[in-house]
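A single protein chain has been omitted from the complex, and every remaining protein chain is retained in its original position.
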Amino acid sequence: MTRVRPIRRIGVIVFTVACAIGVAACGSSGSSSSPSASATAGTVKSGGTLTYALDEDVAGFNVNQADDNEFVLQEILDNVWPSVFVSTPSLKPTLNTNYVTSATVTKTSPQTIVYQINPKATWSDGTPISASDFIYNWQAQSGNPKYKDKGGAAFLPAGTAGYSQIKSVTGSNGGKTVTVVFSSPFGDWQSLFTDLMPAHIAEKVGFNNGFQNFGSAEKVSGGPYEMQSYTAGQDLVEVPNPTWWGAKPKLSKIVFRFILDDNSIPPAMANGEVNMANPALASLSFKDAVDALPNTTTDVTAGLEFQHIDFNEANPYLAKLDVRDAIAAGTNREQMIQRIVAPLTTSIQPLENRIWMPIQPQYTNTSGSYGDFDVAKAKSLLQAAGMTMGSDGYFHPNFGPEKGQDFTLSISTTSGVPVRSQIEQLFQADMKAIGVKITIQNYNANTLFGTVGPKGEFDLIEFAWVQTPYASGNESIYCSYTNASLCGDNWDHYSDPKVDSLFDQALSTINPTTAASLYNQVDAQLWKDMVTLPLFEQPQLVSWSSTYGNVVPNPSNFGVTWNAYAWGLKE
Amino acid sequence: MTSYLIRRVLAGLLTLLVASFLLFLLVAISGNPLANLLANPHISPATIAAARKELGLNQPLLLRYWTWLIHMLQGNFGISTTGQPVGSELGSRLLVTLQLVLPTVILSALIAILIGVVTAVRQYSVLDHAMTAVAYLFYSTPVFVVAIMLKDFLAVDVNNAVGHTILYTIGQNNPGTTGAWSIFVDAVQHTVLPVVALVLITYAGWSRYQRATMLDVLNADYIRLARAKGLSRRRVLYVHALRNALIPVVTVMALDFATILGGTVVTETVFGWTGMGNFLLEYGLEGPVTPDVNVVMAWMMVVATAVIVFNIIADLLYAVLDPRIRLA
Partner (left out) sequence: MPEPESFEDASAPGAQAEVIPIVAGRLVVPLVEGPVTASRGQLRMAAERFFHHRMALTGLAVFVLLLLWSTIGPVFWKYSYATITNQFGTGPSAQHPFGTDTIGHDMFAQVMQGTQTSLETALLVAAISTVIGTLIGAVAGYYGGFWDQALMRFTDVVLIIPLLAILAVLSNRFSKQADSSLFVGLLLAILFWTYLARLIRGAFLSLREREFIEAEHAIGASTWRIVLRHMIPNAAGVIVVNATLTVALAILTEAALSYLGLGVQPPQVDLGTLIASGEGDAYALPWLFYFPAVFLIVAVLSVNFIGDGLRDALDPTQREH
């Protein structure tokens, strides 16, 4: 289909800590050297260009800002804006010693972290990377009205998780030591200070609007690559940063080519116009097409993205738990998997947890019997909710606006996306079998995510979340909708004080095992409340020409470019 | 002649004005541009109020239209909601679309005239029947089907046969190519496939028309007279018949230039060109503020103006080429 463009939003969800806080060596867990050490597999030549097809153009260049918070921009900035901790493909947060030589928790109460910035770390315009960058990035994303953007406006960050709990950030030792003190404990602290923006530039041009168009602000880099040029709708070119102090990157050019129509990508790969692709929603057609290409490696892994259906509890029927449970019981998730994703990769099972994904060790099936496919149970639940089966095969409610008529609900998703449309059609057939009529009403992505979703103008809505390996960001989706500032992502008119208090506990728990179990308790309650129905993980497909080495797909929100500095043409 | 021209231009301007108002109305009712901003919980009421003021939405419709009109007449097409001035963006996109449209028109015209004349002269021959069948086939095929087949099959097969990429399927060029000759070659390589797709569809109709007009002319009395006078067949054919047969066809082609301009939207989509079509679909209708009034209105005005300009050109060509028609 033309114009496949689901906008992959990076959920502002925070990394899980795989190691215990309080252990001094924790900050330099496992691979304490820069992540590239674990990535290099074979030798590659210097030089060459790689063209990576992105199926979305960027809306702006500040990934920390509410409007620009997109996956494709994150991939572009992986090698330009410093991140203290990087998620490797195994989802382990790894300290990037090119930037920070150590990050230690010196005190647990109040939680205090001390970062030692690498003395060589400098922005490409000569300004050293220092505590002032940390301070600015914190203030901009803290959500604290005390801090103002250029011109006195309030900052508009994509999310404030974690930063809002920092009390102070101070520099010492010439700005190379940063001490962060928290006002309340935050377990996922390693998720902080990713995508550090250059404070001295951001202060001048402004956080909200200063990175809208490509200009000199964007050319300043703190990473192995720098952005050289950007042609809207066409491409963005990165070249090695001449002032980079770490291991020199191999490729002399990385071209991010914007190709919005997925169907154009396989022929472009066949022609060598494009060397790498990572479609937002991989379909069987795409996989078949790239499988047929010679000299191409294709990797399909389930990652941190999952499809789900939300129930709008403002709808008088969906407000009843029995009705929601009935719909869940009537949805044949196995069949969806069989027809939509199983041809891509056979490991996918129905998803039984909204907060943890199967590739994470914390994943537990918290669904009890709520996730079982049972048509008879669905029908009896609908009867219990106050409906009678009509002669035309559909239930007729005995109450509410549709009293006496076919029980009808609408489902919405982004238009023009085949995978989502397929999910809707299978769902529609499933619902017909249990006596519920479904109408399909799709909108373009901007309208769906901008208006329809947030305003609750839907009965059922289907879309995907791309998680980061951290769990605390889930709070804004499931905490009580009455708390508008914190729970802005709760579009379902859902509220459960038990969930709210569990989240509070989990977020301030530092021990990762305890935190994980608390989050699982949250999810178990979410199943009991049947707030949303998780469907299945969406596998990520990355396909690249086999002439390139050291390409390692990464299911976290860093994406496949996480180690682009190590890519090169094979010997 | 000049007075006719002036009258037509004035009429055209008036039409543009009325059309612009209708279009503005249409865009205004098609959605609330602030919808996305309103729904975002992060955005304060103050920001929304500022945006409303900036877009002028708190003013009555007529006043907004008037403001837009005044600006446009001064050459200011406004700023799109991504912050880019619409005018310069439009300019570069128009050039991109022209890169597609000009070769299409020229090639289609040449092929159509050639085939039309030849099949008329050799009426009922095998060639005629074959060309007729082919023309009907292409005439009945949607351009996106042809484009898809070229992109998915022909490109890959040709490139494989040659050994390296000579036909490109994405975009109108490889940005970053340096050197005038390389840029030219690169542009040609990108233009071949979409142009072929459009030409196949366009020449078919034109060639039928040319054939029909040619036949009319060949059978006309004054041609028979010329033959009777003993003029060589060739002279008859080229000098008299063709000239007369070209008149309506050329006019048709001039009119169609504008049609093709609007119709390249599909081709640009299939081949990923960043031209006018993509501009409307991407920026006007899928941007952060939907619809982006400045972008959509500017686009409509450019296309509408092109249509009117080429209609006037067609009028003029018609009058100039056919001395019997005197425009009163």
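Note that the chains take the letters A and B in the order they are written out, and that residue 1 is the start of every chain.
Convention: a contact is a pair of C-beta atoms (placed from the backbone, for glycine too) under 8 Å apart; a residue touches a chain by one contact, two chains touch by 3 or more.
Computed from a predicted structure; not experimentally measured.
The missing chain, though absent from the view, touches A, B when the full complex is examined. Within the set A:400, A:416 or A:488, the residue that contacts the chain not displayed is A:416.
For the chain missing from the display, the contacting residue among B:78, B:171 or B:248 is B:248, taking the whole complex into account.
Only one of A:154, A:289, A:382 or A:499 touches the chain withheld from this view, namely A:289.
Here the missing chain is touched by one residue of B:121, B:154 or B:266, and it is B:266. In the full complex, chain A contacts the hidden chain through residues 1-3, 262-263, 266, 283-286, 288-289, 292, 335, 338-340, 343, 415-416, 418, 421-422, 424-426, 428-429, 439-444, 447. Mapped onto chain B, contacts with the missing chain fall at residues 11, 14-16, 18-19, 22-23, 26-27, 30-31, 123, 136-137, 139-145, 148, 152-153, 201-202, 205-206, 208-209, 212-213, 215-217, 220-222, 244-245, 247-249, 251-252, 255-256, 258-260, 262-267, 269, 277, 280-281, 284-285, 290-291, 296, 299-300, 303-304, 307-308, 311, 314-315, 318-319, 322, 324-325, 327-328.
Here is the rule we use: only the chains that are shown with their structure count from here on.
Taking the mean of the C-alpha atoms as each chain's centre, chain A and chain B sit 41 Å apart. Only residues 31, 35-44, 47, 82-84, 148, 151-152, 155-156, 159-160, 164-165, 167-171, 175-176, 269-272, 274, 278, 281-282, 285-288, 290 of chain B touch chain A when the two sit together in their complex.
Only residues 2-3, 5, 57, 59, 66-67, 153-154, 156-157, 209, 212-213, 229, 231-235, 237, 255, 257, 259-261, 263-264, 267-268, 270-274, 444-447, 450-451, 453-455, 484-485, 488 of chain A touch chain B when the two sit together in their complex.
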